[in-house]
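As you look at this complex, bear in mind that one protein chain is not there, while each of the others sits in place.
Note that the chains take the letters A, B and C in the order they are written out, and that residue 1 is the start of every chain.
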Amino acid sequence: MGSSQVNYRSGLWIDWCPGCGNYGIVAAVYQAFAELKLRPNEVVVVSGIGCSGKTPHFINANGVHTLHGRAIPFATGIKLANPHLKVVVHVGDGDLLGIGSAHFVALGRRNLDVKVIMHDNGVYGLTKGQASPTLKLGVKTKALPNANIQDAINPIALAIASGYTFVARSYAMNTQHLKEVLKKALEHKGAAFIDVLQPCVTFNDVYTVEYYNKRVYVLEEGWDPVVREGTEDEVRNKMLNALIKSMEWEDRIPIGVFYINPFKSTLEERLDQRFEGAYLKKPPAKQSISYEGKPLLSRDMFKEVFSRFFVEVEK
Amino acid sequence: MGSSQVNYRSGLWIDWCPGCGNYGIVAAVYQAFAELKLRPNEVVVVSGIGCSGKTPHFINANGVHTLHGRAIPFATGIKLANPHLKVVVHVGDGDLLGIGSAHFVALGRRNLDVKVIMHDNGVYGLTKGQASPTLKLGVKTKALPNANIQDAINPIALAIASGYTFVARSYAMNTQHLKEVLKKALEHKGAAFIDVLQPCVTFNDVYTVEYYNKRVYVLEEGWDPVVREGTEDEVRNKMLNALIKSMEWEDRIPIGVFYINPFKSTLEERLDQRFEGAYLKKPPAKQSISYEGKPLLSRDMFKEVFSRFFVEVEK
Amino acid sequence: MLEEISFIVGGPQGSGIETSAVVLTYAFARAGYGVLVDREYFSNIKGRHSYALFRVSSKRVPKALKYLTNMLVALDAETVFTHYKSLKDGGILVYDVGISLKKFDAIPSIEDELRSRLAKEFKDLGLDGTVESLANYLRSRKNVFVVGLDYSKVIEEFSKEASLKPHQASMYLSSIPTAAVTTLTGLRESALSFAYMRRFNDPKVVEENIKLSKVVANRVRRVYDFPPLLKNSEIGFNEVLVVSGNDVVAMGKVVGGLRYQAYYPITPAADESFTLETYSRFKVGDEYATVVVLQTEDEIAAITSAIGAALAGVRAATATSGPGFSLMVEGLGWAGMNEVPVVITYYQRGGPSTGLPTRGSQTDLLFTLFASHGEFPRIVIASGDHEEAFKDSIEIMNLTEKYQVPGIHLLDKFLANSLMTLTPPELSELRVDRGVVTEGGDNYLRFDMSKGPVSPRAFLGSNVIMYYTGDEHNEVGHISEDPINRINMYTKRMVKLELMSKEIPEDFLVRLYGDLDADVLLIGWGYVKGVALEVMDELSRGGDISCAYLHLRGFSPFPSRFVAEVLKAFEGKNVVALEHSYLAQLSKVIAMNTGFMIRKEIVKFTGRPMLVDEVLQALIKIVEGVSNREVLSLGE
Partner (left out) sequence: MLEEISFIVGGPQGSGIETSAVVLTYAFARAGYGVLVDREYFSNIKGRHSYALFRVSSKRVPKALKYLTNMLVALDAETVFTHYKSLKDGGILVYDVGISLKKFDAIPSIEDELRSRLAKEFKDLGLDGTVESLANYLRSRKNVFVVGLDYSKVIEEFSKEASLKPHQASMYLSSIPTAAVTTLTGLRESALSFAYMRRFNDPKVVEENIKLSKVVANRVRRVYDFPPLLKNSEIGFNEVLVVSGNDVVAMGKVVGGLRYQAYYPITPAADESFTLETYSRFKVGDEYATVVVLQTEDEIAAITSAIGAALAGVRAATATSGPGFSLMVEGLGWAGMNEVPVVITYYQRGGPSTGLPTRGSQTDLLFTLFASHGEFPRIVIASGDHEEAFKDSIEIMNLTEKYQVPGIHLLDKFLANSLMTLTPPELSELRVDRGVVTEGGDNYLRFDMSKGPVSPRAFLGSNVIMYYTGDEHNEVGHISEDPINRINMYTKRMVKLELMSKEIPEDFLVRLYGDLDADVLLIGWGYVKGVALEVMDELSRGGDISCAYLHLRGFSPFPSRFVAEVLKAFEGKNVVALEHSYLAQLSKVIAMNTGFMIRKEIVKFTGRPMLVDEVLQALIKIVEGVSNREVLSLGE
């Protein structure tokens, strides 16, 4: 902390409710970025819509505040166009696991090097407190006219089933812990997911700070989430351990890294392989596409590339 | 078979490719319906778009051929409006796990009594053979210009993580097995998912009949997927067993029921509880809404229901 | 004493201003006044500026709001800074002297743009940027009566009166503005008690608020010892509904027999579903009617599940706003292809994209008319006020079922969130028309072409089976690519356009207020109705200019004949479109349907509603030939 000169606060007034867990999240982000000495212009913070969706505006780095549920595909295009950028996604639980879950699953399958930080508050904050997909069955938070009739998703299990190679949980009120997990995720190569327990003081009167403080515990020493050899068996076992851990909730809620697999190729690497090294060397964003206002392809080059379509007429 | 008088074939010419696994699926459906003596007008077969999407037209029962990826929400509305109908969804793997996966996840959370049968052929059949989300990384089927750069989803694991209370796999070429699994699913109360391995003879030259015939084996005796007491521990253990099983693939591919949990309430039951028994007794589709061309609510009833909005003016 | 007043009550979002607005509306309603209230708030849960703009009349129910107010009642400094310009000469400012020294540039919640405008204004006026200097300026230069109360002293006194601990007492802070308003307007205590009782349903809370209100009244009267502002109401109401647009639509749906609503939360639509869920079980005879209200995973699921429910024979709808509707477009097309009566209640808000999510607009008319690929008939109607909204939410279910087409009911945030005193609807005039429904029978054909464009509809679950597909299909509902069947089936669907045009009464689709020989014709739809009618009235009172207003309620089918006739009558005169948009989209719709090009317009796209005074001014400019297009900007 403080070792870097950059101030990662954007200076904008933060209009989250006083006491909101989001303050802890953004504080951890400032610290993690600072400790990793990230350059603001090489970082892109992408968000969806919700209270969480405002996050990029509060960070001194590129910010792309997108559509509800679609932060991941926006991030995907940015990253694929310029794989040298660090792309971090901040999304609400409704955004990611409700309307956006097809993209959540797809990112796992791709293992693109994008980090997804879910602000898990159990409610739709910005639309005034409806149930989110992480709210358990039968729970009635403040703003609901009736108890929740839909069951909750287990985000950790879903992330693992979808193929994320870094899966963790942290807690907004434990900035130190979150910062460390964030740093690990940022240093991981591949799709990372962090489920951040985030008290919503205004609408979630069930998953409160007190609720979490009583239950949250940190995964420690004995717990090894990292795939170290990369054998199929090892991968499977680490996954299963993580899945078992993810089922803990009622009395004790573990936070920490659940699963890391550094062996799976990323989408960028797969593309680079397809393009025989041409992709990472000069990704799309770094290619020039014209010469003196004209296309790069001359008539001859055009004919060479598209020779299959050319027919010389037989006289 | 044959014990019922109804012919479940619609009589329409089936325009799938000769040899397509879909023939086996629809044959199993005919048999399962017949053995359960389902009445065609009380069954609704809902499908998405794809080769698989044509299924309802070939079955003598109500058929709703919907949009790509959206069969589940259509089915949801049908079932909630009239919970006395049997609602069966036939979808492609691209349809369900690509574009439609947000709905796939949502149905699990709801445990609505809808049956989802996925025609798992590893490709987008009707659009001529692109990779589907069940095609593994690096595989190059016939029509792909390059090897697949996205990884496959494990549909069984995803279904379990999403909350389905009946999760199974079967094989289109084993009609007998599929029929039995279908019958079990139809008799289950709650959201059911069957992953049906379905060779696409035209576009998938990797997951062929030979490929499957060599690897597929039936989960037998020793395997008990059923939650029998309903304790949290038991549920967790059965889930984990199923997850472990679901990771088998390369050499041996298990088919059969992976997981059944009959203890979880269905969405219909939860609604009925909210409405204190009024919902299942007379669901929306059975209510009359007018009397002699007029609304049911008289002025007095209106005032009673919406009394909170009425203000008597103080003179 | 005035016949009517306008005023603003403002403070930070989440501080109780919303409650003040509701309580005051109930209170004025109870006392028999006509009330209209616009509620403005940021896309924010707590802390940003929010306010309610009231118009209260002793003579009638106001149809629109005015910019200039008689009273500005501020819970915080930001309110004073934000709204000081809207105070009339001679108006009243109520504020907290405890914050007199607060400077505008020390308030972080004020947006940069406003802050720099204020800096300039205060510099020009020679003010030091404190609330106090501004209040002094208003008092001395604008003749404003400044009622400075020390809110913390009020609470202190109240906490003693009510024997409450200070932190308990301070929770009543936001009742100070309410009390100030009732005091200044002369509203009787019984009306206020009623309002608090209605809002909190707890006599203890009522009692305490009344105590607080007395403390406030005493202090106000210490500085302001004039008669109350407002005359007693002469309207003569017996009972009224106090409702928002969201509320009346939910009520209409319940009355009209809706039994399935799927929605995904979005401002400003979600409150409707919330109200609906609250009233989703009610007794009819000795049975219970139930409305399934389902929060879906997204808007795609909302519309498609509603279609599913409609297929099963249930009146089904979804309610949404722009972003949600954008996602429903594919589902809409399926309903069009399959002749499914499904209703989309569409609350317009500021676009494009996320836009101004808690502000209003009328920018989605063209979109709704052409949304989804391919061609199919649809109903598109728009409501201009609470009464229309109630009726339309029923009528669109009738029309969509009668013609077996999807329907879009356009509303907007202005209407959705504005509260008003509404005469309870006459239910006996309403009708429920489900169109041609059948149980089936032998050789049932869902898309039977032998009976004209509307085939008898059986529901899934009836005695027969049926097929639906988004593909072109034959009469059975099976896929068909045959070119001749294509022509026939496509035409069957499309001729409904003509059928609907012929059968749906013109006077439902469009209405001319005023005379064909007026000097000026205003044209509008939706939430400009009220302002247009008020402007018309004001002009007629002025006497120089006579003005008529053509109000469009139906766009598909479009009442081309009627509109063309009216426009013909006004050829050569001033014809002015009025719309909360940039493009004045209605003009394009009219041109498309009639060939008449409307070349004058008054538009507003700040997300705030058009106000009577600014429209009047703009219209006069146009009439005077100074301009053809006026862009309005008033209101914060």
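The rule we apply is simple: a residue touches a chain if its C-beta (ideal position, glycine included) is under 8 Å from a C-beta of that chain, and two chains touch if they have at least 3 such contacts.
None of the values given here were measured: they were computed from a predicted structure.
Novice: Among C:354, C:438, C:546 or C:617, single out the residue that touches the unshown chain.
Specialist: C:354
Novice: Which residue from C:363, C:400, C:417 or C:455 sits in contact with the chain not drawn here?
Specialist: Only one listed residue reaches the unshown chain, and that is C:363.
Novice: Considering the whole complex, not just the chains shown, which residues of subunit B touch the missing one?
Specialist: Listed in rising order, the touching residues are 13, 15-18, 49, 51, 67-69, 94, 98-99, 101, 124-128, 130-131, 133, 145-146, 150, 202.
Novice: I need the residue numbers on subunit C that touch the omitted chain, in ascending order.
Specialist: Per the touch rule, subunit C residues meeting the hidden chain are 42-43, 111-114, 117, 321-323, 325-327, 329-330, 333-334, 336-338, 348, 350-359, 361, 363-364, 366-367, 369-376, 469-472, 474, 479-487, 490-491, 494, 581-583, 588, 591-597, 605-608, 631, 633, 635-636.
Novice: For subunit A, which positions touch the chain that isn't shown here?
Specialist: 12, 40-42, 44, 46, 49, 54, 56-57, 60-67, 70, 72-82, 84-85, 102-103, 105-106, 271, 274-276, 278-279, 282-285, 287, 289-290, 293-299, 301-303, 305-306, 308-315
Here, only the chains that are shown with their structure count from here on.
Novice: Could you put a whole-Å number on the gap between the CA centroids of subunit B and subunit C?
Specialist: 41
Novice: Centre to centre, by mean C-alpha position, how many angstrom separate subunit A and subunit B?
Specialist: 30
Novice: So which bits of subunit A are touching at least two other chains?
Specialist: As it turns out, subunit A has residues touching two or more other chains at 98-99, 101, 133, 146, 150.
Novice: Give the residues of subunit C that touch two or more other chains, as numbers and ranges in rising order.
Specialist: In subunit C, residues 297-298 touch at least two other chains, as defined above.
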